[in-house]
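A single protein chain has been omitted from the complex, and every remaining protein chain is retained in its original position.
Per-chain numbering from 1; labels A and B assigned in written order.
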Amino acid sequence: MNSIILLSLLTVINLFAGFSKNKNLSFILSFIGIAASAILLGILWNGNDVTNILAPNFINHMLSFDNTTIVFGVLLCVNASLIVLLLHSHEEPMDIPAAEFLTLVLTMLVGALCMVSYTNLTMLFLGLEILSISAYILAGAKKRDYRSNEAALKYYLMGAFTTGVFLFGVALIYGATGSFDVTEIAKYAALPNPQSIYYVGIILLMIAFAFKIAAAPFHFWTPDVYTGAPTLVTALMSTLIKTAAIVAFYRLFNTCFAGATNWSMILMIMAAITMFIGNVTAIVQTNVKRMLAYSSIAHSGYLLFALFALGNNSGASLLVYMAGYTFASILAFAGIIVVQHNMHSNDLNAFNGLGKRNPILAVCITIAMLSLAGIPPLAGFFGKFYIFTNALKADYVAISLWAVLMSCVGVYYYLRIVINMFFKSAEPDAKEFILPASYQIVMGICLCLVVLLGVAPGILSGLI
Amino acid sequence: MNNLIVLIPLLPLLGFIINGIGNKKLSNGVISTIASGAIFGSFVISVVLFFTLRHSFEQAPIVVHLFNWIDFGNFHVPMAFQLDALSSLMLLIITGVGFLIHIFSTGYMSHETDFARYFAYLNLFCFSMLMLVLANNFLVMFIGWEGVGLCSYLLIGFWFTNKEYTAAARKAFVMNRIGDLAFIGALFMMYQNFGSLEYEQVFKVARTFSVDSHTMTIITVLLFIGATGKSAQIPLYTWLPDAMAGPTPVSALIHAATMVTAGIFMIVRSHVLFNLAPWTMDLIAVVGVLTAIVAAAIAITQNDIKKVLAYSTVSQLGFMFLALGLGAYSAAMFHVMTHAFFKALLFLGSGSVIHACSGNQDIRTMGGLKKHMPITHATFLVGCLAIAGIPFFSGFFSKDEILAFAFDQQPILWIVAAITAGLTAFYMFRLYFLTFRGTFRGTHEQEYHLHESPVSMTVPLIILAILASLAGFLGLPHVMGHNILEHFLSVNGNVLNLSSGAEVALMVVSVSIATIGIFIAYYLYVKRSMVPEADATPKAMTYRWSQNKFYVDELYDYLILKPIHFISKIMYSGIELLGIDALVNGSGNMVTGTGNTIKYLQYGKTSYYLFAMIIFIVVILFSLFI
Partner (left out) sequence: MSTLLFYIFSLLTIVSAIGVVVSKTPINSILSLIATFFFISCHYILLNAQFLGIVNMIVYAGAIMVLFLFTIMLLNLNKDSEPQHNNFVKVSAVIASGMLLIVLLSAFKDTININHNTLAVVHTNQVGLLQNLGTVLFTKFLVPFEISSVLFIAGVVGAVVLGKKEIGE
């Protein structure tokens, strides 16, 4: 809770910091604030809540900080701070001032933290809305770029529609159970004959979450929005929002609806379609950003495995998967921003000959791609490994085979970039790109983490 | 205090990273300081830990748990280090000998352009070896196991522009991989049967198995095959002599003192399993003694100074395996230790000789080096005396202990081993006399260049010579006193049941065999000043067989490589091109086609997207009520 309060206050303070002559002030504030909130989360480890300044029972009915929450919360903080660092170098110029951009990142983080810690559907709704509204605005952060405008508007319209669906679902569940509290709902779920509106409510919530994590057939916004939005925001959307949404999804279905089985079949079919559409469509893309958008869709399909094959290890496997995915994605998007800045293009051909020109950058992107493809010994492999092992243990054999097949398809398009970088020659007058310091730092951190989590995934999976 | 263990492998790893990244930017002095400093740090820590903790080893091994490496479902593998008598002994050998070899390398490799790469590899090798030794479960050991395999590939092929050298590196790697495959199989079997890969757990469960059960036999045989790969035993020994393609200090470090002992270490480490599989033990003893005599027989006729030493290494490793097979684990470790000293000494000595002869390795064109390189000569002689088993040099004690065990359990093994010992004395002194005695047989220009090596090379030689002559007193036979090493290691193996008289008699026999070997060498190569003839001259069949290494390489070539080439050709033209390629390309085209089709789902209009979403919501809700 303290971390949420701190970040909320910081959003306002940050706006004032924008008036300062010192352009770095808001960056420093945001960065320190995010780090401090990560620490504030961390000290709650094992229910060690000694610093609560508010009367606890108001909070405990709304938010709870167990170890799962804390680990994911810290992951979100790290994620946000990496994005803040990337913003600092102005490699990708935005049309809105940095202080405002950072404020929106902070509000987004507040929303995300609410979504991983809620115990009441009102908090979940508020978190989701804070996250989404910040995201709509950030998607339009390049005001003078009509594609960015288009992305923001599309995202907003479809998101608003989904909010309606979500609220309708919440209303139906409230109607059936008489409570917003997840423990109360879980009690109702354990009763023998739940009403039909309760099921309809669950399905509607599920659809809303599927939209947020970009699972088919509710993924239509993803390619357009991811491609149109500023690349940094795309990175934010495909990592932070996805983490928050999948964790909220997992928390709700793990605590409340684990008993009801009829949704797991629907989720399984959704996962199958998602993996198919994501991977197969990604193959024919020539724009790298769009390709990663489809890859992001495909990853949602794998993430759904943790939900329909709920088990004791689901949380741990989600954590390993999301951590690996997050760091590899940020690494890849950072690389794309650099290429975009220097070549003014996101096309696959813009990567030609990068291996000769900027070997270190090319190796970073390669590692990111290999991790996303799930090649051992990188983090992505263990994420997939955990998720598939879980599903196999729960006897989901056919879908696991399908997933493995789709992963193989995935390898094809991930390696296309690598081939372009190392085996195609660039235009002769191409110069070496200069990586700003913050990019070097972020990419270094992500690279280390991707390799480290691949070598020793036990560090994470042992936590929860 | 215990956490210092972590630093032991970490320092060489840091050295590797620094030298690896700073490749072109650092000066040679900095590079060698970092590399040697790292390994020296590990050595100091190993010594400190040894002296502070050696008494606590008797109760329980010290385990330092770093983090959970793999932690999923029932499969837990911690990244943890274990320090006990066995690993601390190995630590001292690896870091101690390793440090001396680093120092030697700074002199030997000083003319090398790729200085940083060499030292980075060397540090990486030490790191892997230390991981192997310090592991507290088989999977971490396997990292080190693979690591040393990789490093030996990199170092053998260090001069990668030479095609022959890269072929040797590849050969070493492939041979090692065959062994590794068996090792992996053993890991799977262990996890299947014991439910864990941690030593303590594995051994605890293993003790509940009956002696000679099939499971035990299969696991131990697989482990043994793994060990034959790393430790160059029949049938996987042919890589080791070829591995002499690498720089000489590398041969000293990897192919004499450390890496090849990995297999022996692994077997001693898992001796609980081997004690339960007598059949495997017999197999090990037979393979060991066969390797010993075959390699010795080949060494007699080799004319390359490093080849002789390489085959002698294989032969000595055979001795160690003989000891393992006889259940004489501490004797095997004793020989590992003394062998590490005198073989490192001999290899470094040969390096010094090669350095002086500007790269020439053929002993037929050497001779009379005694007066040009007095220190090298003296230390080399100590090494020869040690390996030949002359009393009170280290090799005497360790080899004698093995011979005593052999005599005690199976006299036939003893006879073969004793003959091998005689051959050893003969070929070592043949090498010595041809190299250092007589007159120089090379060109005048070469003679002009002869010089004693720099201090950085002679000092390690002197230290190693001291160790090679004195280390034997750690494991005195029962008639002479107390076997400190055996007591320290306290590995649960077979015990020697010989009377004092028999022990003394055995010593006398083996010393006289060795002396005979030396005398024959002296007679042939000093008295009659015989020099081996050029390769082309006709020779007796047995001589030819020995010189051509019993045609084992050719045999492997004919039996394995040729058929594989043949099959792969058929596979390529028939199955690969017509079947798999068509299938792969077909499915690739199919997927791309599908992608191109469903791409059009992405229509671009928001109203269309919303409409599609509503349709799908309705479909999902509808499916709920059907």
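Keep this in mind: a contact is a pair of C-beta atoms (placed from the backbone, for glycine too) under 8 Å apart; a residue touches a chain by one contact, two chains touch by 3 or more.
Because the structure is a prediction, the values reported are computed rather than measured.
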Original post:
Looking at the whole complex, which of A:M123, A:M158, A:C364 or A:L435 touches the chain that is not displayed?
Top reply: A:M123
Original post:
Which one touches the absent chain: A:S3, A:S81, A:S134 or A:T366?
Top reply: A:S134
**OP:** By the contact definition given up top, give the residues of chain A that touch the hidden chain.
**Re:** 1, 4, 8, 11-12, 15, 58-59, 61-63, 95-97, 100, 103-104, 107-108, 110-111, 114, 120, 122-123, 126-127, 129-130, 133-134, 136-137, 140, 143, 152, 172, 174-175, 177-179, 188, 195-197, 199-200
Subject >> Contacts of chain B with the absent chain, listed as residue ranges >> reply: 607, 611, 614-615, 617-619, 621-622, 624-625
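Assume only the chains that are shown with their structure count from here on.
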**OP:** Flag every residue of chain A that touches chain B in the complex, lowest number first.
**Re:** 153-154, 157-158, 161, 165, 196, 199-200, 203-204, 207, 211, 217-218, 220-221, 223-224, 262, 266, 277, 280-284, 313, 316, 385-386, 389, 393, 409, 412, 455-459, 461-462
Original post:
Can you list the chain B residues touching chain A in their complex?
Top reply: 67-73, 76-79, 588, 591-592, 594-596, 598-599, 601-602, 604, 606, 609-610, 612-613, 616-617, 620-621, 623-625
